[in-house]
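In this view, the complex is presented without one of its protein chains, the others remaining in place.
A and B are the chain letters, set down in written order, and residue numbers restart from 1 in every chain.
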Amino acid sequence: MTEWIISILLLIGGSFVLIGSIGLVKMPDFFMRLHGPTKATTLGMAALLTAAIIFFSTSYEGMSVKEVLISLFLLLTAPISAYMMIKSAIHHKLESVERTKGKKNVEDAA
Amino acid sequence: MRLEARFKWLPTPFLSLLLFIVWLLLNNSVSTGHILLAVILAIVIPLATSPFRTKQPLIIKPGLALRHLMLVLYDIITANIEVAILILGPTKRLTPGFVKVPLDLTHTMPITILASTVSLTPGTVSAEVYPWHENLKKGEQPEQRFLLIHVLNLTDEQALIDTIKQRYEAPLKEIFQC
C-alpha cells in the first residue's frame, strides 16, 4: 500500500519537474519562461520530498524529517529568486512577446 | 499594528519558534539535550540580532495567520496544476500581460509576504514594487504604491486585481492590523 503511495508521489513529482523544464524551453520570451520553473518545479520538489519522507520513515531506521527542511527552504526561496531574476530582466529591458498586454506599466516601474 | 513584543527578552516570538523547529529538524531528534539547546538558541539569536534588524510589524492574529497559510498552500497546489496545463497547451493561444495592482499595505514585511504569495499562486509572478522609499519620515503620509505583476494568461484584468486584493491582501491586513 505505502509502496503505491510512494510510487504515485514520485511520478507526480517527476512529471511536474519535467513540465517546469519543458516550459523553460518552449516559451517564447523570458517573462513567460519564468513561470514554469518557479511554480511547477516547486510543487514537483515538494511531492518528491514527501515521497522520500514516507519511504524512509516506513522502510529504514526511524523517522527522517530533514526533507521537510529542504522543501520549506525551496518554498521560501523560489519566489525571492524569481523576483530577483525578473527585476534584472526588467533592468536590462528584455523584449517581451508582441502580444503582451500592458507593456506601458513596465516603463512606469523602470 | 504593533512593533514591540510583549516581553523584552523575546523580541520576535515567531522567529524564535521557527528557530526552535528548524534546530530540531536539522538534528532529526527530540532528545532533552537538543530541546534545551534549541530553547537557548531560540532566545539568544533573536536577542543578539535585534539591534541590526529593522522593526517589522508582529503577527497579531496567529489563528487567522494559520488559516491563511492553509488557504495559500491549497492555492499553490491548484495553481500549479493550472500552470502545468497552460504550459503543455498550445503556446500561441496564451496572452501574457503586465498588470499593476494598487497596494493598501505600507510596510516592508507584509508587502514581501504578499509578493511571495502572488509569485507562487495562479499564473502570476510579481516583478516590482514601486515607488519605493525605504524610510518614510515621521508623520509623512505614505504615497500609493503599486505591485507590478506578470501574468501568463491574462483574460480579465479587473477580476484578477480583485482576486488578489480580496483573497490575499485583506487577510494580511487583518493579521498585521495595519
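Before moving on, here are some points about what is shown:
Just so it is clear, contacts are C-beta pairs under 8 Å (C-beta built on N, C-alpha and C of every residue); 3 or more make two chains touch, one makes a residue touch a chain.
Methods note: contacts and distances are computed from a predicted model.
One chain of the complex is hidden; its UniProt record names it "K+/H+ antiporter subunit F", one of "ATP synthase subunit b", "K+/H+ antiporter subunit F", "Divalent metal cation transporter" or "Ger(X)C family germination protein". Though it is not drawn, the left-out chain touches A in the full complex. As for the chain not pictured, it touches subunit A at residues 3, 6-7, 10-11, 13-15, 17-18, 20-22, 24-25, 30, 33-34, 37, 41, 44-45, 48-49, 51-52, 55-56, 59-60, 64, 66-67, 69-70, 73-74, 77, 80-81, 84-85, 87-89, 91-92, 94.
Criterion: only the chains that are shown with their structure count from here on.
Each chain gets a centre from the mean of its Cα atoms; for subunit A and subunit B, those two points are 18 Å apart. Residues of subunit B that touch subunit A in their complex: 22, 25-26, 28, 76-77, 79-80, 83-84, 86-88, 91, 94-100, 115-116, 119-120, 123, 125-128, 130, 146, 148, 150, 152, 154, 157.
By the touch criterion given at the top, residues 16, 19-20, 22-23, 26-29, 31-32, 34-36, 38-40, 42-43, 63-66, 68-69, 75-76, 78-80, 82-83, 86-87, 90, 96-97, 99-103, 105-106, 108-109 of subunit A touch subunit B in their complex.
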